[in-house]
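After the structure tokens below, expect a handful of questions from me.
For chain A:
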Amino acid sequence: MPPLDDVLLAMPPVLLAALVLFDRHLVRACSLFVLFALAVALTWWWLGFIWLALLEILLGAALTGACLFHALGISPVGGAPQTRLTHWKDPVVLTWRRGLGQSIPALAALGMLATALADMPASDSIAATRWSGQVLVGLGLWAFALHRHLLRRLLAFNIIGTGIFLVLMTLVGEAATAAGHGLVMTGLMVALLGTVLGALLIRRLDTLDAQRVVGSESGGGAP
Partner candidate 1 sequence: MSQAWLPLATLATSLLVVPAIFALPERAWRARAVLNLSAALVKLALVALMVVGFYLGHSFEFGFTVVDGVRFLLKVDALGLTFAGLSSLLWLATTIYAIGYLEDSPNRKRFFGFFSLCIASTVGISLAGNLFTFLLFYELLTLSTYPLVVHRGHPRALAAGSLYLRYTLTGGLVLLLGVVALHALVGDIAFGDREVLADLGPDYHPLLFGLFLVMLLGLGVKAALVPLHGWLPRAMVAPAPVSALLHAVAVVKAGAFGIVRLVYDVYGIDLSFELGLLTVLTVVATITILYGSIRALAQEELKPRLAFSTVSQVSYIVLGISLFGPFGTIAGLVHLMHQGLMKVTLFYCAGNYAEELGIHRIDELDGAGRRMPLTSLAFTVGALGMIGLPPVAGFVSKWYLGLGAVQAGMPWVIAVLVTSSLLNAAYFLPILHRLWFRPGPEHGRGEWPEERHLGRLETSGWLLWPTAATALFSLLAGLLAGMPFSPLDLAAIMATGEYLR
Partner candidate 2 sequence: MILALLWPLLVSLRNPLRMLMEHGALGRPGHRPELLDRVWASAPLPALALALWPGETALLMEGWLLGGQWHLDEARRPWLLFTSLLWIAAGVYARGYLIAEQQAAEAGDVDAFRRLLGLALLWPLTLTGNLLLILAEDIPSFYLGFTVMTFAAYGLVVHAGHHDAHLGGRAYLAMALFGEALILGGLLWSAGTADARTLSGLREGIAEAEQGMWMATLLWLGFGVKAGVAGLHVWLPLAHPVAPTPASAVLSGVMIKAGLIGWLSTLPLGVPHAGLEPLGRVVLGMGLAGALGATLLGIVQRHPKAVLAYSSVSQMGMITTLVGIGLLEPALWPALSVAVVLFAAHHGMTKGALFLGVGISEHPPRLPTWLLWSLLSLPALSLTGALASGLAAKWSMKSVLYDGGHGLLVTWLSLAAVGTTLLMARALWRQWCERGHHTIPWRAPMPLSWLFVVLGAAGVPLWLPLAGMGATWPPLAELPGLLWPTLVGLVLACLAVAGAATVRGKWRVKRRLLPGDLWWLYAALSRRGLAMLAKGSRNMESRASRLRARLVEKEERVVARLGDVTRYERGFRRLAVPLMIGVAVLLLVGFWLE
């Protein structure tokens, strides 16, 4: 049984992730994501990976958050969102059956992960973190399968990534810390770049979409 403080520390990211993924309001979800990244940074710090914590704050919280808000069309200068995007509903209705069905891949992935990790017992100090990482992966996958919304999928991707980083850092021993750091840093960079690209894309798609809507409306007005 891991110590209580570890468990307590592992709880916030998980809870936040769940909120991020399943909050119906997108702006709130994005804000929550920033919080989530901060919580993860806290975890890094707690585990002793100061550099990672700093990176997480910089890349994960600040830049990724900025990207997400950019995708939503919220800018620090312009203020409130003006587009429909903020209230974007998922195109596919969420039903219980669908929810359960889409959880199967996530569960399968978790099962595989558990099978592999069963051979590598963790010390008490990191067990909680590892568990939280796995839960994040599972949640992320579930959400990724469940949602059609591009931004939500981006969020899910980020959360899976974070989960994997957490698992990774609990797995590497002393000898391979450098390699682990390397991997995580690359991963963070990739996640960031991916999010940037995604955000830009979403933005552009939105613009084009709006143009098209406007175009078709004006076209519809003509005989």
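On the choice of candidates, all candidates are chains of the complex that A comes from, given by their letters.
Things worth noting here:
Heads up, the rule we're going with is that a residue touches a chain if its C-beta (ideal position, glycine included) is under 8 Å from a C-beta of that chain, and two chains touch if they have at least 3 such contacts; residues count from 1.
Source: prediction; values computed, not measured.
Touch with chain A in this complex holds for only one of 1 or 2, which is 2. The part of chain A that touches candidate 2 in the complex is made up of residues 102, 104-105, 108-109, 112, 115, 141, 144-145.
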